[in-house]
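One protein chain is absent from this view; the other protein chains keep their places.
And then chain A:
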Amino acid sequence: MTVVIDRATGKRRGERAPRTGPLTRLKHGYQKYWYAYAMIAPVAVVLGVLVIYPLVYGVYLSLTDADSLNSARTIGVNHIEATYQFIGLDNYADILWGDTAYDRFWSHFIWTIVWTAACVALHYCIGLGLALLLNQKIRGRTLYRLLLVLPWAVPTFVTVFGWRFMLADSGVINSALDALHLPAPLWLEDTFWQRFAAIMVNTWCGVPFMMVSLLGGLQSIDASLYEAAEMDGASAWQRFRYVTLPGLRSVSSTVVLLGVIWTFNQFAIIFLLFGNTAPDADILVTWAYHLGFGQQPRDFAQSAAYGILLLSILVVFTAVYRRWLNRNEPQPAI
């Protein structure tokens, strides 16, 4: 049994005193930890009021038939009471296997998976490639680095508008394609090209973060490992495979997880690129927003149900991912 000394109080932990009554234990726990609880109290309150309560309320809403016509609202001086009813799991049943469920949910679901996988894979591979190039001793390294970070430095809502100008029907990209006698797709109208454009813009926005994080990871790998590998006659590929990749493992696992979560929830890019004009290119997040705020009447209940479904998908994914990461690690990485 290890004895851990509590860092703040200097008290020993881990040596269990003989079991006492529940009330005494509660009292002791309180005396021992009250300041810790006092310090996390502000964040617990904020999270409780702003995250947990809305979440519970959202779960409740998803079990009703609330929309903007039967919710409580004030028109002029008249206050109208809410008249929506509890309808159980009907919303979920309707979303998952009701009429036209494929068009409303499953097509967006498949597209969201494709979108997340494609974007994260592109972010990671391009980011790693650029990080490897920048990790060498080359002339103008700082300049390259500064330029390559630019898409991250400029706020997304600004750059997306730049892309909109470029992707417009006779914008610069199509003019360039025309000049090269290549077909010029309708980037902002045709579903396939909308999706293609969305992945392209998101890749452009997301690579710098990966690149900078992985570059930090590369620089923290001990150079003597490379020397040892070279002495043992490892080829460049073997050094990459057996020194670089394992050395990047902890950074990679974090940034890939963050990347998946952020891309899955990526709202701004698709919303700003297409607005309400492209329901087929909506991933689940923007589609849920569209249901709740982008149409009349606003369907609050379905939107909330989509939200809960999305959250469940992410929680399941993260749990599986953690288990997979920690499969042979005594010390959990995340």
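By our rule, a contact is a pair of C-beta atoms (placed from the backbone, for glycine too) under 8 Å apart; a residue touches a chain by one contact, two chains touch by 3 or more; residues count from 1.
By our rule, contacts and distances are computed from a predicted model.
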**Report entry** Which of "ABC transporter permease subunit", "NAD(P)/FAD-dependent oxidoreductase", "Fumarate reductase subunit C" or "Membrane protein" matches, in UniProt, the chain that is not displayed
**Finding:** "ABC transporter permease subunit"
Report task. Sort through A:Asn70, A:Asn91, A:Gln194 or A:Ser213 and give me the one touching the missing partner chain. Result -> A:Ser213
Report summary line: Missing-chain contact among A:Phe161, A:Phe192 or A:Tyr242 belongs to A:Phe161
**Report entry** Interface with the unshown chain - residue positions in chain A
**Finding:** 4, 6-10, 13, 29, 33, 35-40, 42-43, 46-47, 50-51, 53-55, 57-58, 61, 71-72, 129-130, 133-134, 136-140, 144, 146-159, 161-163, 165-166, 168, 170-172, 204, 208-209, 212-213, 216-217, 222-224, 226-227, 230, 250-251, 254-255, 258, 261, 264-265, 267-268, 271-272, 284-285, 288-289, 292-293, 300, 303-304, 306-308, 310-311, 314-315, 318, 332-334
